[in-house]
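Left out: one protein chain. Kept in place: all the others.
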Amino acid sequence: MRDAAPPPALHPVVPHADGPAHPAGVRAAARLRATHNGRATTVPLLHSDGPFHLRRLRPRGERARVCVLGAMSAPLGGDRLALDITAEARTRLEVTTAAATIALRGPTADPATYDVRLTAGEDASLRWLPQPLISTRGSTVHQTYRVELAGSSRLLLREEQLLGRTAEPPGRLSTRLTVRRDGRPILDQHTVYGAPTPAWDGPAVLGGHRATGQLLLVGPGLEAPPEPVLLGDPAGGHCVLVPLADGPALLATAVAPTPARLRRLLDEALARVPGAET
Amino acid sequence: MSRTALLILADGRFPAGGHAHSGGMEAAVASGGVHDTASLEAFCRGRLHTAGLTAAGLAAAAATGYDALALDDAADTRTPAPALRRVARRLGRQMMRAARATWPCAGLDHLARHRPQGPHQPVVLGVAARAAGLTALDAAHAAVYESVGGPATAAVRLLSLDPFEATAVLARLADDLDAVAAAASDAAGRVAVEGVTVLPAASAPLLDITGEQHAAWAVRLFAS
Partner (left out) sequence: MHLDHPVTLPQRHTYSADPRHPDGSHRALRIGFGGPVGSGKTATVAALCRTLRDRLSIAVVTNDIYTQEDAAFLRREAVLPPERIAAVETGACPHTAIRDDISANLEAVEQLEQALEPLDLILIESGGDNLTATFSRGLVDHQVFVIDVAAGDDIPRKGGPGITTADLLVVNKTDLAPYVGVDLDAMAADSRRQRKDLPFVFTSLTAADGVRPVADWVTECLAARHPGATR
């Protein structure tokens, strides 16, 4: 169960070689807000904090771009991290991360929390396309995505998870994804992987695959392919692209043996969406 | 509560269509993911803690008397795969038929009237449990038991597994079943105050992926 007490720490305080010691965990809340000035999208608020260093990239067409750079190793056990991204009305915004986010055990076995809030206003277009989150041995992360979309906004969200580095069991990674459009929930999903979660890599959940991810597209003008798109196979990784009940919204769900294969499946799914801006 | 009513509701012979559904087992057997008793147990355990928990939360909440139509919407948001939504609604219609014959009540009539295409099955299960005088925890128990009982029976038929071993798998899952039912029931106890977001939304990527794949098969023994 998600809320079960974490196992007791064997080594209460072990500073990690990759970053500064922070026995109580880091509390950080980074924020960025894009706004439309009548001609173009600008990013007047760019508040870096803790491990999140936010940097503007060169816009691509009319789309403003921001990259999140890791300023320190995070999340570690006990960290409380939040990232709040708002694309105000009529903006075009893309946010990426420079490198994979690596969840490590850190000085305590306490869980880390990592809350991402994505908000898109009327006629805004928001893309959240981070590099994968890697859950390493001994880490515990509770991740939440809270997505609030105006009815006329568009979203492209990709999240990828790698469970353990090579030949390493993962830590525990829980992700709750809630998406609301015009205030109505359209997707509510909770995944938990890694011991002691029961049968998390068994034949009903991941089937032995170590990479899993999703691609979510929401917004007007989105057309569902006439049939659900089925890609790949059980051994090499597979993926489906399907319409949600309360659309227009499409969700691709994939599991794969490697992150590269996972990305290929998600890219292929995206390419099957008629009219998706890629 | 009536223990007998719970036995009737949770009985695999309750005529609500479950016998033709494998809960993803047929696809798992075809891919080789389930091939023996151990992999059957892993499948059932995984399904229980994901789809089973989510279904139990919805069923338990419905059994508290919470707005069944809101719960039906909540089930939609928790079921991204359209093939599994169709299955849930089809089974919901079938359970509605059986439940209205067994425990006629205004709650079932109301739900049937407002969801003529079929409500999600766990919601019907919860409303039926309430009509039968059962508690939220009872409804959760029925839902979690069904979440593993169906696949286990299907595995016996698909793999010619020893039925005694398959039943022993269910018995070994008893503590997990109890714990998941209790967690679902606890969440349901908070739904009146905190809304449907408090209900479990546990999901399993493979059940969604293979659910869609299976629905596209030209030849299959089970409806899901």
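Think of it as A and B in the order they're written, each chain with its own count starting at 1.
Just so we're on the same page, a residue touches a chain if its C-beta (ideal position, glycine included) is under 8 Å from a C-beta of that chain, and two chains touch if they have at least 3 such contacts.
Quantities reported herein were computed from a predicted structural model and do not represent experimental measurements.
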Of B:Ser39, B:Thr64, B:Thr77 or B:Gln94, the residue touching the omitted chain is B:Gln94
Would you mind spotting which of A:Pro75, A:Pro185, A:Gly202 or A:Pro243 touches the chain that isn't drawn?
A:Pro243
Looking beyond the chains shown, say which of B:Ala106, B:Val193 or B:Ala218 touches the absent one.
B:Ala218
Name, in rising order, the residues on chain B that touch the hidden chain in the full complex.
13, 15-22, 76, 82, 85-86, 89-90, 93-98, 100-101, 112-113, 115-118, 154, 157-158, 218-223
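Here, only the chains that are shown with their structure count from here on.
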Rounded Å distance, chain A centre to chain B centre (Cα mean)
29
Could you list, by residue number, the parts of chain A that touch chain B in their complex?
1, 176, 178, 185-192, 197-200, 202-207, 212, 227-228, 230, 234, 238-240, 242-246, 251, 253-255
List of chain B residues in touch with chain A within their complex:
24, 28, 31-34, 39, 42-51, 73-74, 76-83, 85, 176, 179, 183, 196-197, 200-209, 212-213, 215-216
